[in-house]
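What follows is a single structure, written as structure tokens, with notes after it.
Of the protein chains in this complex, all but one are displayed in their positions.
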Amino acid sequence: MKRIGMLTSGGDCQALNAAMRGVGKCLFNSGERVEIYGFLEGYKGLIYGNFRMLASTDFSGILTKGGTILGSSRTPFKQIKEPDENGIDKVDAMKQNYHKLRLDCLVILGGNGTHKTANLLREEGLNVVTLPKTIDNDLWGTDMTFGFQSAVNIATEAIDCIHTTAASHGRVFIVEVMGHKVGFLTLNSGIAGGADIILIPEIPYDIDKIIHKIEERSKNGRRFTILAVAEGAISKEDSKLSKKEYKEKLKNYKFPSVSYEIAQQIREKTGRDVRVTVPGHTQRGGSPCPYDRVFASRLGSEAGKMVLDGEYGCMVGYKNREIVKVPLEEVAGKLKMVSPDSGVVREAKMLGISFGD
Amino acid sequence: MKRIGMLTSGGDCQALNAAMRGVGKCLFNSGERVEIYGFLEGYKGLIYGNFRMLASTDFSGILTKGGTILGSSRTPFKQIKEPDENGIDKVDAMKQNYHKLRLDCLVILGGNGTHKTANLLREEGLNVVTLPKTIDNDLWGTDMTFGFQSAVNIATEAIDCIHTTAASHGRVFIVEVMGHKVGFLTLNSGIAGGADIILIPEIPYDIDKIIHKIEERSKNGRRFTILAVAEGAISKEDSKLSKKEYKEKLKNYKFPSVSYEIAQQIREKTGRDVRVTVPGHTQRGGSPCPYDRVFASRLGSEAGKMVLDGEYGCMVGYKNREIVKVPLEEVAGKLKMVSPDSGVVREAKMLGISFGD
Amino acid sequence: MKRIGMLTSGGDCQALNAAMRGVGKCLFNSGERVEIYGFLEGYKGLIYGNFRMLASTDFSGILTKGGTILGSSRTPFKQIKEPDENGIDKVDAMKQNYHKLRLDCLVILGGNGTHKTANLLREEGLNVVTLPKTIDNDLWGTDMTFGFQSAVNIATEAIDCIHTTAASHGRVFIVEVMGHKVGFLTLNSGIAGGADIILIPEIPYDIDKIIHKIEERSKNGRRFTILAVAEGAISKEDSKLSKKEYKEKLKNYKFPSVSYEIAQQIREKTGRDVRVTVPGHTQRGGSPCPYDRVFASRLGSEAGKMVLDGEYGCMVGYKNREIVKVPLEEVAGKLKMVSPDSGVVREAKMLGISFGD
Partner (left out) sequence: MKRIGMLTSGGDCQALNAAMRGVGKCLFNSGERVEIYGFLEGYKGLIYGNFRMLASTDFSGILTKGGTILGSSRTPFKQIKEPDENGIDKVDAMKQNYHKLRLDCLVILGGNGTHKTANLLREEGLNVVTLPKTIDNDLWGTDMTFGFQSAVNIATEAIDCIHTTAASHGRVFIVEVMGHKVGFLTLNSGIAGGADIILIPEIPYDIDKIIHKIEERSKNGRRFTILAVAEGAISKEDSKLSKKEYKEKLKNYKFPSVSYEIAQQIREKTGRDVRVTVPGHTQRGGSPCPYDRVFASRLGSEAGKMVLDGEYGCMVGYKNREIVKVPLEEVAGKLKMVSPDSGVVREAKMLGISFGD
């Protein structure tokens, strides 16, 4: 008999349910007796003992369903070690609930913040298996995260739609894609959507290079230009600021986001009609794409097996098309980023895409 | 032999190409000799004699293509009677180009502004046939305009995506839908997306009614609330201002749009996490949906027939599922709006949707 | 207090759940006390007293869900007046269950067969309100049925996909669209998909006219031809047979369907590579499109109101963009068909589409 706790934490994304279904199906099909406790709204549920039992039927019909049947929250990530407003020690509370329910293991689905906390719980002696969830694909130790490909699809659809309207009106259009620190999502949806300029946090831009690309296109008879810009795109000057200085600068920012500043600069320097579109949270929502469904199902299934085998302390990752186990201490606190020298960036440049560098 | 000028004017939308294809196929299939002059970038092309001949093959393969192969612009709408920066009289220029090319007729695709100008050209003695294009469905004299249903689909998809993320995080989410003066698009995508609150220009809202609805849902165990808000949503107080006063108010507005103001008010009054998503120009873009393709093809085909029959001075409209001819003087300058007493609003209210009134 | 029975009968389609949600939301929001008994698998559930109580929450989250939460069946339609294998009189059994549960009314969602039975129950003294469900849009008394537009979308997508492969290989491609007796679905998806030839039951075809169209396209440099063919397409000769003779002929048919026969004839007469694709039951499935969601919600909401008002014996229909009540005796036993002289057929022909007539 296995008693498993399960929770989804951090910003939600597609295929969370598909992954949990994978775990659940694997466990319930194994022949072993299992009890699954679903903690509600991420670590919050574990801290405050808020859970519901998940039966085999709870995992039916959720493969294609967006969001998470358990709810999620960003609590407590940064304040993990501070007591809550009632003075409760969060880590202690989580440990107590874990032991009170006599759990054999926690299955935790989340991104970077989630993995830090998961690793902390591991260090505190809890058994943990994690699954790599994020539309940013920025988790260390795995080639891919679920949610990413679905988000690429939504961002690409937005660029596709903008393409026809930009072409009709001869405009410069900026599509702001999610990603504060890492540019995989912008890079992939930018290439897929046929963007002419792609700006990502890993490759600081020079506004004059951007202007030059727009003017060059114009000279070649192209009436419009599409920019795919990550939320965290940064200019060369700003990239030289210290983290603290840059935060300070953003505080007094007059634009809703950097895309609007870039738009303003292009407007001023070229006199062109520039528009900004922000698909925003739609990128996290909706039904997972088939790629993510397969991928999350595979990961979930192997996570179930690890639970059955008593192999704890690992994230279920993906390397060279096979599922692998990655020790949590290797994952936590690291960020996987786009390398400016990587094949895909070089190939994008050969296609004529400018990174503004 | 018929010589036809064709142009697309105003904000672009889906199925413009499908409609032009309908006109072109009808004309080229008619057996009569035809020459079609496509003016580029709306009335601008007609003013400055910027056109290209359209052959039969130009209308092939464009049924599913978004945007407009002729380009569009909002010129000259408001300044129609003012000379341009070189002192050229725009109306005169259009008439001269029409006569110079010995055109029998202009086929003009556009929305409200476009129809005003089209009617002016008719009054000036030009032969005109128009087609009702707009994602707003706000043209007088027709039950439907092409572009509308495609835009409903895109706005609905956005709400669908937001639904899963709102549910996962227990948030209040505002999806801002296009429509400054008219709420058909918001109303339909709101119902289709299962929005809980729909705010449209025709039904001024009371922020307390909105708060009440959110709190009521919360009491009934619903963790989230979705608002579909038209760009032109207006509060009861603001609706009492004169047009001039309201314009003045918007000038000094600290929010990017009214959705952000509503979000701020909900935040302040409920303490909840409120997010805004603005699909923006994506609503005008992409491939037309099958409904719009059929509808635009039918309209285009009948417009072609009107040209062949020498029936001018009309918009090709849609009434009770049949294509009809609507005299341009009846269309120009009027706006079709959502009636607060209409069946669809009453039905939405019976479903439990609040309009904040 | 109102006690309502609800059931979905006949071939399933999109937006059945959306329509039931409309009824349920209207009733539960009305303030009146209501009990809703959901009979399982269509009339079968009513005959054998197989039902489950539907709570307010059962109608949550099903707006976008395909299929029917109650299940459906084609029972008993044709054998309605024959006793079942255990000698039970079906009509009697339905009446008994209705009275045993002290129902005020039945809300029945279905197509033609379903409406015949619904009308029979009305004649037997039961209170009935019906909703027009069918992908065929062939119900008398309403301009539109829900499911239709979603099915048009799926059939059109199939034609879109076939378009690119047909063009690449220079093939003749037949897409077989659902519809044994009525051609609305084929007509609309054919126009939307840019089919060159559309064959529907209402317009018998002459194979030589089809061949001629294919050869004519070839002469004009078009390497491929797409046919959208209804399941019930019929040749001119066969249309002269009596119903009985035609049934007899089909019994000994060597082809899976008429599309394959047409393919074979084209192959033999032109030597071309001809392929057949049958999207089949996919046309009934999947999430309803926004149009159907709005439409079914509106119908459901008005059906709920009729139940509250005690207005029985009607189908909730759609005329001139408003919801109307249509007496069941006017609906039952009639079929709405494509008129060969209708505007849409004339317009399709002006576009150059051949109907093989």
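Letters A, B and C mark the chains as written, and numbering starts fresh at 1 in each.
What we mean here is this: a contact is a pair of C-beta atoms (placed from the backbone, for glycine too) under 8 Å apart; a residue touches a chain by one contact, two chains touch by 3 or more.
From a predicted model like this one, the values you see are computed outputs, not experimental measurements.
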**Where the missing chain makes contact, among the chains that are shown** = A, C
**Item:** Option touching the unshown chain, where A:F77, A:Y246, A:Y291 or A:Y312 are the choices
**Value:** A:Y291
**Sole residue of C:G45, C:G194 or C:P279 that reaches the chain not shown, by the stated touch rule** = C:P279
**Prompt:** Which one touches the absent chain: C:S73, C:S297 or C:S354?
**Reply:** C:S73
**Complete:** Contact residues on chain A toward the hidden chain run 22, 25-26, 29-30, 63-64, 143, 149, 152-153, 156, 160, 188-189, 191-194, 289-291, 293-294, 297-298, 301-302, 304-305, 320-323, 343-344, 347-348, 350-352
**Request:** State which residues belonging to chain C touch the missing partner chain.
**Result:** 8, 11-12, 14, 16, 41, 65-68, 71-73, 154, 157-158, 160-165, 167-170, 173, 223, 256, 275-286
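FYI, only the chains that are shown with their structure count from here on.
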**Asked** Which is it for copies chain A and chain B: same residues on both faces, with over half shared, or different residues?
**Response** same
**Asked** What whole-number Å value describes the gap between the mean CA coordinates of chain A and chain C?
**Response** 42
**Message:** What's the distance between the Cα centroids of chain B and chain C, rounded to whole Å?
**Reply:** 31
**Message:** Nearest whole angstrom, what separates the Cα centre of chain A from the Cα centre of chain B?
**Reply:** 35
**Asked** So which bits of chain B are touching at least two other chains?
**Response** 160
